[in-house]
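Shown here: the complex without one of its protein chains, the others still in place.
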Amino acid sequence: MQERVKKPQFDVVGTRPVRPDGVDKVTGRAKYGADLKMAGQLVGKVLRSPHAHARIKSIDVSKALALPGVKAIVTRDDFADQASEFVPAGEMLINYRDVVRNILAREKVLYEGHAIAAVAAISEKAAIAALDAIKVDYEVLPHVIDEIEAMKADAPLLQEDMITQGVTPAPTKASNVAKRVEFTLGDTAKGFAEADVIIEREFKTKAVHQGYIEPHACLASVSEDGSADLWTTTQGHWVKRAHCAKLLGWDVTKIRVTSSEIGGGFGGKTVIYLEPLALALSKKAHRPVKMVMSREEVFKSTGPTSGGTVRVKMGAKKDGRITAAEGEIILQAGAFQGSPVQPACMCAFANYDLENVKVIGFDVVSNRPKVAAYRAPGGPISTYGVESVVDELAEQLGIDPIDLRLKNAAKEGTKAAYGPKFGPVGLVECLEAAKESDHWKAPLGPNQGRGIAAGFWFNIGGETTVSLQLNEDGTLTLMAGTPDIGGLRASLCMMAAEELKVDVHKIRPIIADTSSLGYNFLTGGSRSAFSSGMATVEAARSIVKQACQRAAKLWEIPEEAVTWEDGEVRPAGENAGKHKPMTLSDIGKIAGKTGGAIVGYAAISAQGAAPSFGVHIADTEVDPGTGKVTVTRYTAIQDAGRAIHPSYVEGQFQGGAVQGIGWALNEEYIYGPDGKLQNAGFLDYRVPVASDLPMIDTIIVEVPNPRHPYGVRGIGETPIVPPMAAIGASVRRASGVRFFELPMSPPKVLKAMKAAGKA
Amino acid sequence: MRYEKPTTVEAATALLAGQGARVLAGGTDLLVQMRSRVLSPDVLVDIKGIDATRKITKDASGYTIGAAVTGAELKEHPTLSKDWPGLVEAANLIGSTQVQGRCSLGGNLCNGSPAADSVPGMIAAGAVATIAGPKGTRTLPVEDIMLAPRKLALTAGEFIVSFKIPARPAHGGDAYLRFIPRTEMDIAVVGCGVALALDAGGTCTAARVSLGAVAARPLLVEDGAKALIGTKVDDAALAKLEAAVRAACKPIDDKRGTVEFRIDVAGTLAKRTAKIALERARKV
Partner (left out) sequence: MAKHHVTTTVNGDPVEYLCESEQTLLDCLRDELDLVGAKEGCSSGDCGACSVLLDGRLVCSCLVLGVEAEGRSVETIEGMAQGDELHPLQRKFLEHAALQCGICTPGILVAAKALLAKNPDPTETQVRYWLAGNLCRCTGYDKIVRAVMDAAAEMRGA
């Protein structure tokens, strides 16, 4: 068993200061995507497909353009076609050939809500009138919504030339199956032969939306020389700049993107929808164009995550040792290829140290909006199936579900089925914390049950740039480029303050625009506190080094004869005590005279991101008269590596857990036979509300990541991975029935309980 | 679109008799439907300027509740919640706290949704609407107002000014329960209102049972009442109520629930609702 690392003492890291952007956010002053206004701005609106699948025979905008107050219209004709080219978007890949078709349909509309044209007009009324006046001639085609239906040989084809990748020999016939992936380790046939118990199950999950409260919004202004300013709510403004430049054929440097405050993203704001349209409209209209999506547009036209079908087969010995595991994961990609099936497969069995594993995945297109990343994309779906089977194994073997997991848990040195060997990881510590928790030992009431499940997420690093300026009064200004989606500025300032031994409130952070700082990959993959933190530490250390150099210059002693201790530059060695130590404040004052401004700059590609494991305990109560499931108690336990600001780490655990609770119990995309989304609003797309929930208890486990200066792991995504299986296991015990389909909504639960004679 | 805020019933009926006119009370349904372009009225007639729509009065015969009195105001009334707790609870289940600040009994009924929460509550309580129109004023029991989804028994120029709620019987109690998947913010999948009165010995002398969201319109379930009247509202009576209620349901499958689920839950809710109404009747 791994020994817990003794916690070093920090002055700032691990404390809970008020976040630097906090006051602006509690006073209504913070500016989000829709909150900026420019003189002369136009209102941009999008015409969207009423059909799930149709060929576009023609688009006639002439009448619309002639209406009073209509200044510009863009359609497919305003964007050049793109060659097939995959680029990373968060943990997922996008293909420009598809992106150009998703922002404005070309040959066909592929889902209800697919954008067809965008208008800019002097008022909302004029813009709506213009949308109504655009004439689109459609040839309506048969559609397919379900992923299993879409895989059938006679299913309507979305892309007539799509040949399944990853199959040898390559199929000769086009299909809706974009890709097959496979990961294997050992020999599962041999493993199953050794098993005393084998369980094989099929699970279904529905498409669910990220549900950020702020709709997509942007404001674009393009001048006559092609210089463009874009204000947008995004998880990554450099990435959006790249996409816009590519689709518009403009020089990257011409587009300056400023990220507004971002009102939630969860992966869904890593991709572009409105931005290239607003830029193109502004260029045509010679005026700024503001575009804001309605909630209905957000649901119908922006990325949910995949629904899917997950088949899991696992075998174990009587003593609980898992001998083999197989999975087949079929995920909806939406209208264009690119579901998170690869990470879903990689995550599936990552919780366990297994010798024999085989996972196969399929990426399937159907007439739904193209999926976007959603918090640990793919992980929750495959993990729901696997952890549910693990729970059933525990039940059949009569072994405590924590003990069964402890017996098989991934640990340092475990070779994951998807390739790498884990370094120090905290799953065992999380399971032990669960076992020791009050929650695990607490008694249950009638109709209540308790479930537990584990979860994993990789986390990533990547390109990151931070600039830290020492001001003339010793205060500091920090520029980072990963949008702050939930407390990042606080964490970065804390790491800088820890390094520099200054008051954290003497550092003012900003999220810089794309013209002010080097490239930053987006906020996603739980990378921002890890990567921007690493860059911040490097920038801070550069300030220390420069401070020492300046003092040496002032004292006219060699640089090596100066040390940095306790927040002061001190003469050392034979010079010790000969000069008065200087604080950063002193150094700031003399910077101008000793060589100019002191700026720490770190442009890195952050390496060494480490996975975070979590374990969730859920109690539910099931009403046998209605099938309604109520979560009565919940604990989220996770290895944070190191919690820089524990409150925001807890907040990530709690928020992810509650999104998972919504996914487990009520959230789902509901389609009618016409292929149209029936619940494109918060009334019937049922995210959890405050009264649905208990307090969400948290336990932060810290097994530091050795490759980060403060031991940070990413923590944002793992919390959404365990909840569905934990709740499923809990409902099993509360109701006496095991469920294999999400959401576990009341009609399904009541029906199953009645069938089992439990209601 | 024109916005008008008349201050008299006559002015309102005159405006409402015109083409494309629509009543604005709390607006919590209307504004949503205008935004999504389900409705595009030419004239909005805001009835909140008419005193009678905005006040609650009480006399020996019961309460008169203005059609535009908000859910929050119903709750804050000093005696209404004591006399008709089920009705007030039903109205208070419409939407969020924010919506409670605006929504009204008149709007909830005239929006024409079979799932409106306050409507079974009103029907159980025996509420009668006072309707003003170009030809004068008439009254109609609440159960006779909604005919089908979005279809009302009101003619051009007519609008509901207020509701008359009878005085609570000596040993009377009412209750309303609904089923929703969450705890708040959903449209009822099933709603059930029960009002009953007991004699001094605890025998049920009168009852009204109403259901929402299980048919094309809110239902007054006569057989449900019959199951209770003359009984002590014991388990046998409740079983009969459950069966009568299930028999009355004519629901549809939709995104909010299945036929089977709605019928099942209607029976369960009716029993639970009747028990609460009984407890309340026993206490007064």
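The first chain written gets the first letter, and so on, giving A and B; residue counts start at 1 in each chain.
Criterion: contacts are C-beta pairs under 8 Å (C-beta built on N, C-alpha and C of every residue); 3 or more make two chains touch, one makes a residue touch a chain.
Bear in mind the structure is a predicted one, so any value in this text is a computation, not a measurement.
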Notebook entry, point to check: Among the chains in view, which touch the chain not shown?
Noted result: A, B
Checklist line | Per the touch definition above, residue among A:70, A:262 or A:500 touching the missing chain | finding: A:262
Next item on the list: Using the definition of touch stated at the top, determine which of B:27, B:86 or B:191 touches the missing chain.
Entry: B:27
Checklist line | Touch criterion as defined above, residue of A:31, A:415 or A:435 at the omitted chain | finding: A:31
Check: For chain B, which residues lie in contact with the unshown chain of the complex?
Finding: 1-3, 24, 26-28, 31-32, 34-36, 44, 46, 70, 72, 95-99, 101-102, 183-185
Next item on the list: State which residues belonging to chain A touch the missing partner chain.
Entry: 16, 18-19, 21-23, 25-32, 34-35, 37, 125, 210-215, 261-266, 292, 294-295, 485-487, 645, 647-648, 650-652, 654-659, 681-683, 687-691, 693, 695-696
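In this section, only the chains that are shown with their structure count from here on.
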Next item on the list: Would you kindly tell me how far, in whole Å, the mean C-alpha position of chain B lies from that of chain A?
Entry: 44
Margin query: Quick check on the complex: what are the chain A residues that touch chain B?
Written below: 296, 625-628, 665-666, 670, 678-679, 682-684, 686, 688-689, 691-692, 745-747, 750-751, 754
Checklist line | Residues of chain B that touch chain A when the two form their complex | finding: 36, 179, 181-187, 189, 255-258, 260-261, 264-265, 268-269, 272
